[in-house]
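Comments concern the structure below.
What you see is the complex with one protein chain gone and the rest in place.
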Amino acid sequence: MNNDIEQYMIKEKPYYRAVSDEIELYEAAYSVRMPMMLKGPTGCGKTRFVEYMAWKLGKPLITVACNEDMTASDLVGRFLLDASGTRWQDGPLAVAARYGAICYLDEVVEARQDTTVVIHPLTDARRVLPLEKRGELIEAHPDFQMVISYNPGYQSLMKDLKQSTKQRFGALDFNYPSHDIEAEIVAHESGVSADTSDRLVSIAERARNLKGHGLDEGISTRMLIYAGSLMARGVTPVVACRMTLVQPITDDPDMRDALDAAVNTFF
Amino acid sequence: MNNDIEQYMIKEKPYYRAVSDEIELYEAAYSVRMPMMLKGPTGCGKTRFVEYMAWKLGKPLITVACNEDMTASDLVGRFLLDASGTRWQDGPLAVAARYGAICYLDEVVEARQDTTVVIHPLTDARRVLPLEKRGELIEAHPDFQMVISYNPGYQSLMKDLKQSTKQRFGALDFNYPSHDIEAEIVAHESGVSADTSDRLVSIAERARNLKGHGLDEGISTRMLIYAGSLMARGVTPVVACRMTLVQPITDDPDMRDALDAAVNTFF
Amino acid sequence: MNNDIEQYMIKEKPYYRAVSDEIELYEAAYSVRMPMMLKGPTGCGKTRFVEYMAWKLGKPLITVACNEDMTASDLVGRFLLDASGTRWQDGPLAVAARYGAICYLDEVVEARQDTTVVIHPLTDARRVLPLEKRGELIEAHPDFQMVISYNPGYQSLMKDLKQSTKQRFGALDFNYPSHDIEAEIVAHESGVSADTSDRLVSIAERARNLKGHGLDEGISTRMLIYAGSLMARGVTPVVACRMTLVQPITDDPDMRDALDAAVNTFF
Amino acid sequence: MNNDIEQYMIKEKPYYRAVSDEIELYEAAYSVRMPMMLKGPTGCGKTRFVEYMAWKLGKPLITVACNEDMTASDLVGRFLLDASGTRWQDGPLAVAARYGAICYLDEVVEARQDTTVVIHPLTDARRVLPLEKRGELIEAHPDFQMVISYNPGYQSLMKDLKQSTKQRFGALDFNYPSHDIEAEIVAHESGVSADTSDRLVSIAERARNLKGHGLDEGISTRMLIYAGSLMARGVTPVVACRMTLVQPITDDPDMRDALDAAVNTFF
Amino acid sequence: MNNDIEQYMIKEKPYYRAVSDEIELYEAAYSVRMPMMLKGPTGCGKTRFVEYMAWKLGKPLITVACNEDMTASDLVGRFLLDASGTRWQDGPLAVAARYGAICYLDEVVEARQDTTVVIHPLTDARRVLPLEKRGELIEAHPDFQMVISYNPGYQSLMKDLKQSTKQRFGALDFNYPSHDIEAEIVAHESGVSADTSDRLVSIAERARNLKGHGLDEGISTRMLIYAGSLMARGVTPVVACRMTLVQPITDDPDMRDALDAAVNTFF
Partner (left out) sequence: MNNDIEQYMIKEKPYYRAVSDEIELYEAAYSVRMPMMLKGPTGCGKTRFVEYMAWKLGKPLITVACNEDMTASDLVGRFLLDASGTRWQDGPLAVAARYGAICYLDEVVEARQDTTVVIHPLTDARRVLPLEKRGELIEAHPDFQMVISYNPGYQSLMKDLKQSTKQRFGALDFNYPSHDIEAEIVAHESGVSADTSDRLVSIAERARNLKGHGLDEGISTRMLIYAGSLMARGVTPVVACRMTLVQPITDDPDMRDALDAAVNTFF
């Protein structure tokens, strides 16, 4: 077993294309260790951004994909049995607090509201994490910061953060990048030409207008990169777009027709 | 205990009859390790296809039949007790990521939405699997690929993949093969004559028109092979069809009459 | 602990009175190891039939009474703690697959739909059972066959087999035997005279007409045998019928009157 | 730990006052080891009856008070940890089947429908108990018999025995005894005079008419014995009746008035 | 670990002011070991009464605060792991039954209906406690008695004792004491003057009239003692009353006004 904090360092500079002043604002928030909430739709680059910031700040990053079954123990730690009895195993939140990592809870709204309560004492002036089962009180390392992501489109009456959780965070809004920036990203990541990535972004823009009119979400930047990757491998554009932009996200014949039409307009 | 990745190699070439360009498209997707989603009705050959592709690509295949009780630990791994304390046991997803297998989650829509969240870090640019309980971060083997199957007919408000999961996959649509190809398959697999398998497919085509009009699903290729197998053992066609095409799928007298009529038309 | 497959052999020929060609059809299905589904009402002889077939085929029979709390581990196996650490204990399904038994899941519709998913890889061309917790893939013994029972009267929106499960089975319909055969069975099993068993069957026939008109199920052959057994011990017929055919199945005064009247007609 | 079957023998003859031919009918049922269902309201003597029969037949009696949280393991057994690893501990049902006791499941309708499925193989011709976790098949001892109690007044859509369970039992109906017999019982058990017990039974008869008109159940024989016991200790009759017949079962002022009036009529 | 029954002896005579003949009635009930149910609103002295009776009778008292998560094992006992394997640990009910304590289940209506079933064999003529997991049958010590408390105001369709449980108990009704007695209690317990405690009781009487008209419960004797305690420490009466009689029990502005008005009338 290895809690070595080193494995959580981002070794290579992640490709991140800033769209506004988000890098500077995050740096200001980190300088006062303000807990941060990154808001925005699926696949628009929140995870990449936090990786980039961890690399830029030179801090380890511990990412936890939240889900409904996650218990407080999954975050905080638990006792394991050992040859000589029980041994305490820090959870990702305890490791981050103890050794000074950025702890990133991805899709935090998926976690049970009450599980998220365990982050409260780490996100106010106390900056402590009580390990109640172990009878220990971790005082957070000076480098520790809490970051969560949040997709406003998912929020519902059943699944939303509690107000007392939200108030503990500063927030940055994210969205899909502007046309030119997104085309630049798609070309860089998939290896297609500037012209092809320009067309792909145009398809995405049409599809995003369908959000709420039959599509739960628009086409993400990540999906455009998938389409480009297949084209770069020689798959014909229309087939590549169908495999990556149409078939994965809808089975409704009308929506498929609408998306196919968008594809055919640009290829 | 044996995690030997060798046992997951497909030793013999599976019989698979291509119906379109699905083999080439899958190869292109695999070449960029794009996570794949195979869509289509029960028993149309999705599982056989992924076995064939694993064999063709020469990669081990780890199949997991998803169900509602499956926890993240069932996929990722858990600690087991040992003579000298606890020992970590990789789950199928961790084995596949560590040693470079194709990991196939069959009927993924049966799994709890939030259990599927554990595959997220393996299906974006990071290609990592955090073993949070062990404090280890597996970087996926270069050969690793994620594949899921998905039956659109099952999807409901309660059970559907999250949009943020769907967007991580390229998709291939599957359906029952064309008449001639399906007859070829049935004859090959069951040992009946071309004429008999032709009749069996004709029965299936009639029954598939009843889907949504009293039948939840049509008659699958697999069921035709069952019928043929019994005939090849000397069971009379009408009796064999009743045992395999009619009685298993409906108890409704009207539907049974309709299916019996279809059988009697061709035998 | 004893997984000795021998204990599952049927030592003595069970009494089974064939009602049609079910024995021959089952033999044909077993010859191609087709998974079988036995359909019919409670107490009509499905369990006895599968015992008879296991005896006739000379194969061990492992029966599992399904229930809602049954987990996949109950079928597949689990780790047990031992002096030297954990030890794997095969569940009944794993024992059957490994050593070549007929595995009979009784009242399968009681099991959670998703628990039944574990039988899928054993009921298609693969015939394997992945022990995911152990990292082992059992290839089924050539003698292994899967059999399930299914009471169509129980099926509801909440509890029914999934279509993708049903399609994996050939099916045989069962029902109460014809008058003469049922009387022969009751006389043989309870020790009453042919005349008495004839009367008992007549009572049952009347009661079966009440099914759906106040009775959930009719009177089964098993109940007639109970009544006969008490008579053979000297209990007067009317009292014996009340104890075994009336009082156990209804507390509704009108239904009790109707059933008592049927008893009084024949005794 | 002690599974010694001897501790379950009824050492002293229990006081039981027969009300009809129930003793003879039970003996006939036991002679063919027919599973028995004792039906009737709370506190009318079902438990005392089965204790009496166990004493009369000279068989050990293992009683299990059923409840919703009872798992199959609570009935069948489980593995316990020991100095030398795990050790199997038979549950009450396994002890009874192995060593030939009468196993009495009290208030069986409280158990989850599906937990009761574990008694099925013990209550048909097979008379076996599969210990699936241990891989053992117990063949029931020749003396073993299954008995359950069942209060028809409790049965509801949510909580009722399955038809396939009911059909496995012969049934005896119980009710409060006739006036004279009940007075005899109350006098014998509480130590009050025949005159006093006669009055107590008269109060009970009035109260039982209120069942369904504001009272869930009538006043049971057991409650009358409580009232008598306090009087025998010198508590005045009206106070004793209020403590034992009125205050425990209702807080409704009107019902309390009605019950108090019944008490005041006879004391 | 210490099951020493001595620690459950009440060392000092508890202050208890009898309001009627409850002491004598309880003594009569204990003399026949009748299980007792103490009924009444929150904070009216039920717990103090049972402590007083345990002291007067010279018997140990084991109190269990019931809650919905309490399992049968919490009451009965469980196996613990030890250097030499598992060791049985009696739960509070088993300790009380084995060594002859009064076992007091406080707020029993909070426990799951079906958990309370475990007390049934201890509360009828059998007076036994089966430790099913251990295969032991405890015969209750002659001094053992079962006592439960029950707040009729809480009872609802979802949470009420089963009729078959209620019938096993004699019952004593409790309520707030009369004005003079309550004033005497408040003065004794809080240290305020007779005049002050008289005023506090007058406030409570006004508030109790609001029960059911915006207040779930009235002001309890315990709350008056709290108010008096603060006054005895120099807090001004109006502030002390607000802190202890008003702010804890309601946030409704109208109810607060009504309660404040009552306070201002008397101080």
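Labels A, B, C, D and E are assigned to the chains in the order they are written; within every chain, residues are numbered from 1.
Keep in mind that, in the parts below, contacts are C-beta pairs under 8 Å (C-beta built on N, C-alpha and C of every residue); 3 or more make two chains touch, one makes a residue touch a chain.
What you are looking at is a predicted structure, and each value in this text was computed from that prediction instead of being measured.
Although it is left out of the displayed model, the omitted chain contacts the following shown chains in the full complex: A, E. Shown as candidates are A:Q89, A:T115, A:S149 or A:Q247; the residue that touches the absent chain is A:T115. Within the set E:R17, E:R33 or E:R48, the residue that contacts the chain not displayed is E:R48. For chain E, the list of residues touching the undisplayed chain reads 1-3, 7-8, 42-43, 47-48, 63-69, 74, 78, 80-84, 89-92, 95, 106-107, 110, 151, 189, 216-217, 220, 222-223, 226, 229-230, 233-235, 239, 243-244, 247-249, 251.
Chain A residues in contact with the hidden partner, per the touch definition given at the top, are 21, 25, 28-29, 31-32, 34, 37, 39, 71-72, 79, 81, 84-86, 88, 112-115, 117-118, 120-121, 124-126, 130, 132-137, 152, 155, 163-164, 166-173.
As a working rule, only the chains that are shown with their structure count from here on.
The fewest steps needed to get from chain C to chain E, moving only between touching chains, is 2. Shared residue numbers account for under half of those found at the interface formed by chain C and chain D, and the copies are therefore classed as meeting with different residues. Centroids built from CA atoms put chain B at 30 Å from chain A. Separation between the centroids of chain A and chain E, computed from CA atoms only, is 52 Å. For chain B, residues that reach two or more other chains under the stated contact definition are 81, 84.
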